[in-house]
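Here's the structure, in C-alpha cells; my notes come after.
Only one protein chain is missing from this complex, and each of the others stays in its spot.
Here the chain labels run A and B in written order, and each chain numbers its own residues starting at 1.
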Amino acid sequence: MKRRFLPLILTVLGVTNIFSYRIHASTSNNNSDEVTILMPAPFADSTEVLVNKFNKDHESKITIKVTRGPLETESVSDLAISSLLLGDSPFDIILIDVTWLPKFAAAGWLEPLNNRVESSQWKALAKGARLGNSYQGKIYRWPFVADMGLLYWRKDLMKQPPTTPAELIKISKELQNKGIVKYGYVWQGRQYEGLSCVFLELINGFGGDWMNNQGEVKLNSKSSQQAVSWLKKLITSGVSPKAVTNFTETEALQAFEIGDAAFMRNWPYAWAELNKNKSAVKGKVGVTTMIAKESKYSTSTLGSWGFSITKGSSKKDQAYKVISYLTNEDSQKYLFTKYGYTPTISNLYKSKNLLKVSPILPILEIALKNAKPRPQTPLYAQISGVLQKHISKIITNKENVKETMEAAQVSTERILSSAGEKR
Amino acid sequence: MIYILSFPAAFLLVIVFLLPLFRYSWLSIHASSVITGLEVIPNNGANWFRLFNDERFWTDYMQTLRFAVSSVSVELILAILIALLLNHRVRSKDLVRALTLLPWALPTTVMALGWRWIFNTPYGPIEQIFKFLKLEPINILSDPNLAWISTVIGDVWKTTPFIALIILAGLQTIPDDLYEAFRLEGGKPKQAFFRITLPLLKPYITIAVLFRLAQAFGVFDLIQVMTGGGPAGSTESVALYSYLNAMRYLDFGYSSTIMIASFILLMFACVVCWFIIYNSKRLFQKSKL
Partner (left out) sequence: MNNTRNYLCLILIWSLAPIFWQAYTSFCTPEALIYPLKNISNRWTLENYTLLLSSNPSFLRYLLNSTIVGISTTFLTLLLAIPAAYSISKIKPIIAGWVRLFLLSAALFPYVLLFLSLLEIARALNIGNNLFALSIPYSALNMPLALLLLSSSFKDLPIDLEEAARLEGLNLWQRLRWILIPLIAPATASTSILIFIFSWNEYPIALTWISKTELLTLPVAISRIAGSSVYSVPYGAYAAATVLGSIPLLLIVIIFQKQIVSGLTKGAVKG
C-alpha cells in the first residue's frame, strides 16, 4: 500500500511543482511594459474607463494593470505594507492615502519623484494639493484627488452660515428652540479616524496645533483643551445628539439628509448625495469652510490620495508616464464630472464647464487653500489611535478635559520615544 | 545513532519555535521601527516602560482574557452536554458526529465572514428577526458590548466540537459497571454525573481546557476578519495588537515586546487554570460537605 502511495505523492508534487513554477514565471516575466497599480476598490472602479482608454491608445507600449484592493482603506494599507515588507513587491505604483506617506517614505519603500516632477507641473497644483506629498524635503507622491473637511449648512434656515464656534452654537440653539430642527450640528464622533479629522480642524480653528512644525506634541495646550471642551459642550448642551459619539460620515449624512440637523461636518462627496432626489434637503444646502475663533484661521483637514512609485519597481519611467496620464487635466475633469473627485490642478477651478457641473467648486478651492494635513510622522496611525481614544472618553463619559488631554500628551510622547524618535 | 533521525525535525522546531523567542527578547529591548529606518537600535528598555503604561495593551489583555475565559467555559459546558448525548446509542451516529465536526474543520476566516453577514445591521438575519418583532435595531457589530459577545459566539460555534470529541473519548473509557454499582448503592443519575463522570473526565477536561485556553488567548483570525478589532478597539486581542504594531505601525520592537509579554502572561494564566482544575476536586468536596 505504502509502495503505491509514494510514487503517487511524488508525481502529484512534481506536477504541482511544474504548474506553480509556470505561474510564477508568467507573472515575473510578464510584458516588460506592464505597469501594476494597487488601488482601493472604489478607485479601481472609478478609473476603469480611463485605464481602458489608456491601454487602447498605447497598445504596443505601456499597459496598465490595476490590482483591485479591498474595500476598506486600512486593509489596503495592510496589503500594501505586507507586500513591501516581504520585498519583491508586485506593484509598481501604489495609490496611497495622505496619512501613510511619511510611514512608507521613512521605511524606504518609495521612489523620490524630485527628478521627474517638472517645476511647471508642481506650480500648476493647487496650493493645498501640494501638501502631504513630501517627507523630509523629498516628493514621494503625486496627488490624484483632494479631500477636505467642509461645513454643510441649511440655506433655507439662515441667511449666513456661522464662522465661529460660538455663532454655530447660537444659531443652532435658536433653531432648536423654535422647533425647526431636531439637532444643531452633526459630525463624526465615533472612536475612529474621522474623529481625529474633526479634532484637527478644531484645534487649528482655536489657534493651536496637534503637532507643530518642530514635531512637538501640543495636545495639552490651552487651545487643544478649548477645542475638546467645545465638542463636549455640543453634546451636553444638546446641539449635537448624544448618538453623535457613534456617528461616522454615513450616520451624519443620514441625519442631515432627512432634515434633522442645521449643520453637518463632512467631505465633498456629501454634496452630490444631498442633491439627489431622495434627499429631503435637496437644493437647500450650502457649503462653507470650517468654523474658527475670531482672529484664528479656518482650517480643513486634508484627506487626499496620490500615486507613489515603489522603490523596487523595474519600470519607473513607464510608471511615471501612467501617473501623469491618470492625473492630467482631462482625467481630473472626467473624474470630477462623473464622481465628484476634487481636482488638484488649480486651473481647473476656473473651468467654466466644471463650474456648470458643480456650483461648490469655488468653496472647494478655498477649503483646499486652508487645508492642513494631519501630523506628518511615520507614527501617525498610533498617535491618532491614542487621540481618538482620549477624546472619545471625554465626549462619552464625563471625564475631565484637562487631565485626559494631559494623558493623551504623555502617551503620544511615549510612543514617539519607544519607537526611537529623537527628541 | 538512532537519535540522528530526529535531528531534522528538531532543527525545524528550534528554528520555528525557539529562535523567535530569542529574537523577540532581543528586539524587545531595542527600537526597531519605521523611525529608525527598520534598523535595530538600543532604546534602554523604553518598550517595556511603554508597555507597562500602555493602556491599550492592558485593555486588550483583559479583553483577551475575557474572550478566552468566557468562550472556553461556554464551550466546555456545551461540549459536555453534546458528548453525553453522542455517548448514547443513536442511529446514524457517525453521520451526526461528522456533521457536528464540520464547524471545526472549516477555515476560521471563512466563517468569520459568515458571522459578519449574520450579525450585519440592518440586513443580517438577527437584525431581521428584531425588525420582525418590531424591536429597535441593536447594531451588534458596532456596539462595543455586543460585538465581543458575537466574537465569542463565533468561537464557541467553531471549537465546541473539538472539546466534545475529546470528552466523548473520555466518556467511552468509563466502564458501565461503575454506574451500575453506583445505582445499586442507591445513587441517583444526577449524582452519578458529579461523583463518577466528572472526576473521571478530569484529565480530559484539563487537557482540552488548557489547549483551548492557549488557542483562545492567541485569537487572531476570527477577530481580524470579523471585526478588525473594532468598534473602538473593544474586540482587539493582544495578538491582533501585536500584529497591528508590526504590520500596520511598523514598530517591530514594540510588537516583539507585546509578544514576549503576552507569552509570559499566558503561561501565568495556564498555571493558574491548571491549579484551579487540579484542586477542583478538593474544592468541590469541601463545598459539598
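We take it that contacts are C-beta pairs under 8 Å (C-beta built on N, C-alpha and C of every residue); 3 or more make two chains touch, one makes a residue touch a chain.
Computed from a prediction, not measured in an experiment: that's the story for all the values here.
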**Prompt:** For the full complex, which residue in A:G87, A:G137 or A:G283 touches the chain that was left out?
**Reply:** A:G87
**Asked** Of the listed residues B:A98, B:L135, B:A181 or B:I276, which contacts the missing chain in the full complex?
**Response** B:A98
**Complete:** Sole touch to the unshown chain from B:I41, B:M62 or B:V110: residue B:V110
**Request:** State which residues belonging to chain B touch the missing partner chain.
**Result:** 2-10, 12-13, 15-17, 19-20, 23-24, 81-82, 85-86, 88, 90, 94-103, 105-118, 120, 123, 125, 128, 132, 157, 161-162, 165-166, 168-169, 204, 207-208, 210-211, 214-215, 217-218, 220-221, 224-225, 239, 242-243, 246-247, 252, 255-256, 259, 262-263, 266, 270
**Fill in**
Interface residues of chain A toward the undisplayed chain are 1-2, 9, 12-13, 16-17, 20, 23-24, 27, 41-42, 45-46, 67-71, 75, 79, 82-83, 85-90
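Here, only the chains that are shown with their structure count from here on.
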**Prompt:** What whole-Å value do you get for the distance between chain A and chain B if each is reduced to the mean of its CA atoms?
**Reply:** 36
**Complete:** Contacts from chain A onto chain B in the complex sit at residues 72, 74, 77-78, 81-82, 85, 103, 106-108, 190-192, 246, 378-379, 381-382, 385-386, 388-389, 392, 411, 414-421
**Request:** Please give the residue numbers of chain B that touch chain A in the complex, ascending.
**Result:** 31-38, 41, 43, 46-47, 49-50, 53-56, 142, 228, 230-233, 247-251, 253-254
